[in-house]
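Omission of a single protein chain aside, the complex is shown with its protein chains in their original locations.
Read from first to last, the chains carry the letters A, B, C and D; within each, the first residue is number 1.
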Amino acid sequence: MANVSIIPSGDFKTSYGTDTTIFPTVTSRNFAILGVVLLLACPAFLDRYWLSLLIQIGYLGIAALGLNILVGFTGQISIGHSAFFGFGAFASAWLSNRWGIPVVLAIPLAGVMTTAIGLVFGMPAARLKGLYLAIATLAAQYILQDFFARADWFTGGTNGMIAEPLTLFGFAFDTDERYFYVVLVAMVIMYLLGTNLMRTRDGRALVAVRDHYLSAEIMGINLTKYRTMSFGISAFYAGIGGALYAHYLQFVSVEGFTIVFSIQFLGMIIIGGLGSIMGTLMGTAFMVLLPEVMQMASKLVSGTAIDAALNLKDNIAFLREMSVGLVIILFLVFEPDGLAHRWKQIKAYWKLYPFSH
Amino acid sequence: MTLLFQLLVNGLIVGALYGVVAMSFVLIYKASRIVNFAQGEFLLIGAWTCWWLLTSWQLPFWIGFPITLVFMLIFGVVLQVVVLRPMIGEPIISVIMVTIGLSIVFQAAMKWMFGVFAKPFPQIFASPTMDIFGLQVQTVYVVSLAISILIMAGFGWFFKYSRLGLAMRATAFDQQVAQSLGISVRQMFAMSWAISAMVSAVAGVTVGVVNGVSSALSFFGIKVFPAVILGGLDSVIGAVLGGLIVGVLENLAHYLDSQWLNWGNMYEIAPFYVLIAILMVKPYGLFGTKDIERV
Amino acid sequence: DIPVGHLADQSGGTSDVGVPYAQGVADALAYLNGKGGVNGVKLAVDTVDYGYQAPRAISQYKKWSSGSDKIAALQGWGTADTEALTAFVGKDEIPAYSGSYSGHLTDPTGKGPHGSKPAPYNFFYGPSYSDSLRGMLMWAAEDWKKKGGSGKPKYAHMGANHPYPNAPKDAGEQLAKELGFEVLPPIQFALTPGDYTAQCLTLKESGVNYAYLGNTAGSNISVLKACQTVGAKVQFMGNVWGMDENAAKAAGAAADGVVFPMRTAVTWAGSAPGMATMKEISKLSDAAGTAYRPVHYLAGVCTAFYMKEAMDWAAKNGGVTGPSIRKAMYQKKDWVPAGLEGVCMPSTWTETDHRGMTSVNIYRASVAADTGASVADLVKAGSIKLDKIATVEVPRKPEWLGW
Amino acid sequence: MLSVNNIEVVYNDVILVLRGLSLEVPEGEIVALLGANGAGKSTTLKAISGLLKTEDGEVTRGDITFAGERINGIDPDQIVRKGIFQVMEGRRIIADMTCLENLRLGAFTRRDNGVKDDLDMVFQYFPRLKERTGLAGYLSGGEQQMLAIGRAMMARPKLILMDEPSMGLSPLMVKEVFSIIQQINKDLGVTILLVEQNARMALQAATRGYIMENGKVVLDGTADELRNNEDVKEFYLGGGNEERKSFKNLKSFKRRKRWI
Partner (left out) sequence: MFEARGVNLRFGGVQALTDVSFGIRKGELFSIIGPNGAGKTSMVNCISGRYKPTDGKVFFKGRDVTAMTPNHRAALGIGRTFQNLALFGHMTVLDNIMVGRHHLLKNNFLTGSLYWLTGARKEELAHRREVEEIIDFLEIQHVRKATAGTLSYGLRKRVELARAIALKPDLILLDEPMAGMNLEEKEDMARYIVDLNEEFGMTVVMIEHDMGVVMDISHRVMVLEFGKKIAEGMPEEVLANPRVRRAYLGEDDEDGEAPNAHTAQQSPEQKEVA
């Protein structure tokens, strides 16, 4: 058979148990643990600017994972993810402000509340497919945004709402250095949960629904249930991400949760790789860092001859935006399957090296 | 009562414009299954180009406008060749993301070149407004309405009967099969983008003449979604009808709102509620083709 | 260096006026740096475009407000972000000068009777949105009488559902009632240009006589044009950001007759001793010296100058820190920054009242039908004229503090 | 007419599927290409028609000439214009169009006026297609296969590459389809390269045959020669000299896998 599966040789599994671990090899697992340990040390040597970016990658990455479960794994496009993210943010702020629930509890509770909302707006998924469903989520985006602007009791209306910092046993996580750990812990947990979900029954069912819903149904999968459930799960992740965001920024306002933001979420998972858990994180990092890199680049350019020649000074903002768009395009032209795909290829290359052909 | 009536007329007029944009969106979708998030920017580019020709070059409208259309045609082809062609055969979702990237680039580029301030068009029609059923309407709306109807009819015929129209649909259905039939996928794509850009420009110029040109024009790109979906993604007639419905709905919602509810922005939100309601009853919009579900 | 954060909207919903204002601030600070900065120390200004999105402003602020190079002062912009930051700047003791003239920012102690939160570190140059609207309403009441209007004049608030247009809404409607207007339900329209025919039809139908336009120029233009088309005969009263030379040009004849408040004593075309300095400043971003600067540019320059003079005082009295800059703001009465005489209007801030000024200069735009030429030419030719029609001294009522 | 010389095909830059495959298709003949599942038959056809590219495949060595002209690397639509038309595996009709529209698309590259006549001709061959006026996606498997062949006829190609035309057809239809293939070949003078699992039928219709294994041709010859080859008999035609075994009794019997 010409069909060789590209499974690394020299790493034989002796039991099904070792064949179902998250990390395909011991080395990769050790690397992952090393990565987390390195991250733990970050606040010690990174400045606030970088920490804030890492924190952003953390809470956005959590929400993006939710979207990837919905889009990448279940195959239902959503253009309303930021509204769920926002709902989680408001919900958590509301729970802690209005009901005095400690923030540590408010965050998961907000996730649960957002799940409920996700299930409601996921109901059309029982009947709608593809873009029709996608646009129904666009409607959800606008309807929720409108709700945020209107529901003074819940969101503070257009003025927004203050969110308390997270405190635990009297210790306030109100600086970047401290909040970093909150986000890191949350992220590791959420990613582990996500990975587990995807390698067990319901996760497989979601993927089956994506790949061939008709045969999935005949294999005993309840389409309506899983299609809707996928919205619920996705909203849960969005809600947790949003809640973390709220208590990081300590202020929530409607304006943040626009369609543009939703599209950015889509960008994260497409760039990272649809249907890839680690890709989600890579994509999020890409989308968060890209504008910053561009900002730095534009600062470097300013005042130089290029600046003078093009008269960039007043227009550097536009130039930066343009280059963000441009990098996204270039990236996709050269890596349409996303970062995760490239990463896999690199790994495969080293596995097979020097016998790659 | 006159208010309601006037609002309805206004809704139809604006809706026709939505319809035109929706059509140009459907065109690309039909030919390539690509959801073009840069549709709004096409309007913007068309409008700015025409504005520039008319103000900087002082061309009369009847020269400047055709040049704009030709430019957009070329623009569409170039865009396809340079950016979208390498994406042929790649996952559709990646291509969609590319259009999002394009919209970011164009949006910023237009602001860079033309500034952020709305710029008015020079006066084009001898009498800028005319009376329709007691409602004063911008002449340019009426003219564009006529053009739109022509375009709509043309599209309808094109996809149903013309050889190229069929080829475009085939390309959308399955690029590999289309190629096996001797259809050049690249040509089809280039053509659909070119036509789409051109048609969008008509809408862009119209809106520009009415409100002045500014980057806000591109919001039409989002407005088309409900319109297109209401009508059914792959239906030209549906797009037109969807556009009209959204236009009327907005105005109707505004009427209810201003007379009784006083919620404020029903205008923007109501179409989305109706959209969901209609979709629950007709999951493929009013005229969309059902997916063929066979095993 | 003295770090200064500068939040600007160069690409967002209010960039139409955000760009000239931010340019004014940036040019002025660069000019002052050229003149030796604060006591020989330069200002390190970090200008960031936040796209008029409060969350982005806040995350930017968080970067600025901590660490070794914590900013000494903030040049801000929008109402939403400034109000959201109020508590933060108060806690961090960073004076925040904003482009938002929301009445809520004028109450440093939080004792205002309308439940405003304390805003001890917020400053802006100009009459608050609420006071401007009050001024215009007072003028409108007079105007109605003068024109011999019969019955109650009808008033409606118009604008987006957003903190900025909403800021003076209640205050305006309240006073309108007191002044004998019939107050109709507010009419919403987005901050972006668009087709607002529907809104104008309602406006016409309901017979509104005076309408407040709470948005910025870009979207106001759309409303003006649509209302002209449908033939709604309404006296529009623009927000301070709602009308300027660019808007007049863009709206053309539709903008004819719109009244609006102005913060500076002159426009770019006017003459005053301070205009020489102004022109110098303008050259920093326009070497040729040909650009026509809209009113917001001048306002931006004034705001920057107040901050700089406060820093000067602070430098001599305890160092350029937040608290001393704040204190510096209370040192002068009827304060006009040196070099800008006749441009910036005399202002006074006190520890208990941050209403820098309460007198409202009301201008009327007169615009000829054809506005094809450049703004500079149009102004020169008199096709666009901004004429002062009244100065209303809005009483500094204590119950209006923070509202 | 068509000659494939020693080609190598790689998918995704790594998976080598064809390893030095050569074959000849003389003008006016029907040539059968046989081989096990996954041997690379479809890949060969796609290499010829240029459709490999859309699947991330690439001809990395060797060349393909058609009527004396090298055609590898040319875009598939150009190859169709040169007169090679592939009927793809799995029918691949355009589900959301009607039969008529599908057939008209077959004639996409044509500019002449004969399209109408050819439509009538196709309907004569497959009267059933005329009756089905709904969307082609709702046709039964056999009907779809007819449509796919009809579509190829509409293109009036010089060479048709057919990938498993009999798959999923009833015995009656298989016969019909093969007779039509032969008819097309005779009446219209179209050369045909036929990939089939039904070796028996294929070798009856064909004049020559190739047998491939693992991306290589392992045996070739005239149809007669192949029909009488012992190995071919055993693996493809079922039963060597002895009586054919019943499928039922194969239960515990396991044949030797692959030859050589």
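Keep in mind that, in the parts below, contacts are C-beta pairs under 8 Å (C-beta built on N, C-alpha and C of every residue); 3 or more make two chains touch, one makes a residue touch a chain.
Treat the numbers as computed from the prediction; the structure is a model and nothing was measured.
**Q** Of the listed residues D:6, D:60, D:183 or D:228, which contacts the missing chain in the full complex?
**A** D:183
**Q** Sort through A:110, A:143, A:184 or A:216 and give me the one touching the missing partner chain.
**A** Touching the chain that is not displayed is residue A:216.
**Q** Name, in rising order, the residues on subunit A that touch the hidden chain in the full complex.
**A** 1, 3, 5, 7, 16-17, 19-20, 193-194, 196-197, 199-205, 207-208, 210-212, 214-223, 229, 233, 275
**Q** Please give every residue of subunit D in contact with the chain that is not shown.
**A** 34-38, 89-90, 128, 134, 138-143, 145, 164, 167-176, 178-179, 182-183, 197, 199-201, 204, 235-238, 244, 246-248, 250-251, 255
As a working rule, only the chains that are shown with their structure count from here on.
**Q** Chain pair with the most contact pairs?
**A** Highest contact count belongs to chains A-B.
**Q** Using mean CA coordinates as chain centres, what's the subunit A-subunit B distance in Å?
**A** Roughly 31 Å, centre to centre.
**Q** Where the CA atoms of subunit B average out and where those of subunit D average out, how many Å apart are those spots?
**A** The computed centroid separation for subunit B versus subunit D comes out at 44 Å.
**Q** With chain centres defined as C-alpha means, what is the inter-centre distance between subunit A and subunit C in Å?
**A** Centre-to-centre distance between subunit A and subunit C: 39 Å.
**Q** Which residues does subunit C have that touch at least 2 chains other than itself?
**A** Touching at least two other chains: 10-11, 19, 161.
**Q** What residues in subunit A touch two or more of the other chains?
**A** In subunit A, the residues touching two or more other chains are 149-150, 318, 321.
**Q** Considering the complex alone, what residue numbers of subunit C touch subunit B?
**A** It is residues 10-11, 15-16, 18-19, 161, 185-188, 190, 192-195, 197-199, 201-202, 205-206, 217-219, 221-222, 225, 229-231, 246, 249-252, 370-372 of subunit C that touch subunit B.
**Q** Where on subunit B is subunit A touching in the complex?
**A** Spelled out, the residues of subunit B in touch with subunit A are 35, 37, 83, 86-87, 90-91, 93-98, 100-109, 111-112, 222, 225-226, 228-229, 233, 263, 265, 268-269, 272-273, 275-276, 279-280, 283-285, 288, 291, 293, 295.
**Q** What does subunit B use to touch subunit C in their complex?
**A** 2-3, 6-7, 10-11, 14, 55, 108, 111, 115-120, 122-123, 128-129, 135-138, 207, 210-212, 214, 216-217, 219, 250-251, 254-255, 258, 262, 264-265, 267-268
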